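Missing here is one protein chain; the remaining ones are kept as they sit in the complex.
So, chain A:
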Amino acid sequence: MIRFTPIADPPRGRVAWVTLGALVFALVVAGLIFWLAGTNPFEAYAAMLQGTVSDWSGWAEVLRRGTPLLLIGIGLTLAFRAQFFNIGAEGQLLLGAVAAGGIALFTPLPPLLMLPTMFVGGALAGGLWAIIAALLKTRLKVNEILTTLMLNYVATYLLIYLINGPWKGKNVRGFIYSDDFPDFAQLPTLPNTQVGWPTLLLGVLLAVGLQWFLSRSTGGYELRVTGENPEAARYAGISVNSVLFKMAMITGGAAGLAGVGEVAGIHHKLLEPSQISSGYGFTAVIVAWLARGNPLLCLITAPLMGIILAGGDVLKINMNLPFRITDVFSGVILMSLIASEIFVKNRIKFGK
């Protein structure tokens, strides 16, 4: 028999140690799965570290993967704080990419206004996509996990339809691509990398800004109360619905920005959805969970998961493993993290 005795106010040290323990445990389990699949886990982890944190080009890959994770993750910390389980960031990111692509390819904007308009359009598109789920949740009590997830599939087919149909590039024949964006619709990158520095900067500013919003502003206060106790929030005269809409707009909007960053900074065109979103929406759930509801902490947790994703790329290429390895990592880490939560909040005793 295991007995749990609650700890009233878990000290920060305990939170840190348990979280670290959960991460190490997850890496051991993932290693066992590698071993089952016929890959030496020590070689695999060595290759991952070698290809990511050992030199600048590795770090550049970590930053490239970490930038969208940062943007989506900070949005999700807010969503989770408000008890809105948005797992539709994949779709919201794709809508951001679609909006950016539409603006880049089909609007006669002057070069100076192009990139800002793409970012604004992308944020709006991602936010509105999330609003659908918020509307259904508040009006009809539809579970947002299912709607946001289904909207991922819908967004995927919407993008495929566009690049296969009306937005298909003129010179691409058999492939499904759009045309390349004009030069002035492409983001500048750090030298010799694919890191769009404006997106990265946007992520850092947003992390700081949203942390401030959450802890210092009235809107943030309303959001925290709503998440912790909706009944109390209603009693205090807070409009729970409008809090949810605001939050959906921010969290979906941030994912939309990530989508703009991907197409304007890396691909410079619209292409197959899986290549644009690459599972960021799900990995960012871990980024937000690790950060325990603090947008600022995403500045640490996003690069950490960036190492996992970039390391996964190394394994795909060097050891010829399927792309699903990132799902293994995400699943094991997330499961281990939520399972460890009880050890943060309780002391454990074995026996009667």
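We adopt the following convention: a residue touches a chain if its C-beta (ideal position, glycine included) is under 8 Å from a C-beta of that chain, and two chains touch if they have at least 3 such contacts; residues count from 1.
Everything that follows uses one rule, which is that contacts and distances are computed from a predicted model.
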Check: When you check the chain that is not on display against UniProt, which of "Periplasmic [Fe] hydrogenase large subunit", "Electron transfer flavoprotein subunit alpha/FixB family protein", "dihydrouracil dehydrogenase (NAD(+))" or "ABC transporter permease" does it turn out to be?
Finding: "ABC transporter permease"
Next item on the list: From the listed residues A:V195, A:V285, A:L299 or A:V314, report the one that touches the chain absent from this view.
Entry: A:V285
Checklist line | Of A:A16, A:L190 or A:I338, the one touching the omitted chain in the full complex | finding: A:I338
Notebook entry, point to check: Which of A:L151, A:V243 or A:A258 sits in contact with the chain that's absent?
Noted result: A:L151
Note to self: For the chain left out of this view, which of A:N143, A:N229, A:S242 or A:Q275 touches it?
What the structure shows: A:N143
Next item on the list: Quickly run down the residues of chain A that touch the omitted chain.
Entry: 2, 33-34, 36-37, 85, 87, 136, 139-143, 145-147, 149-151, 153-154, 156-158, 160-161, 164-165, 282, 285, 289, 321-332, 334-335, 338-339, 341-342
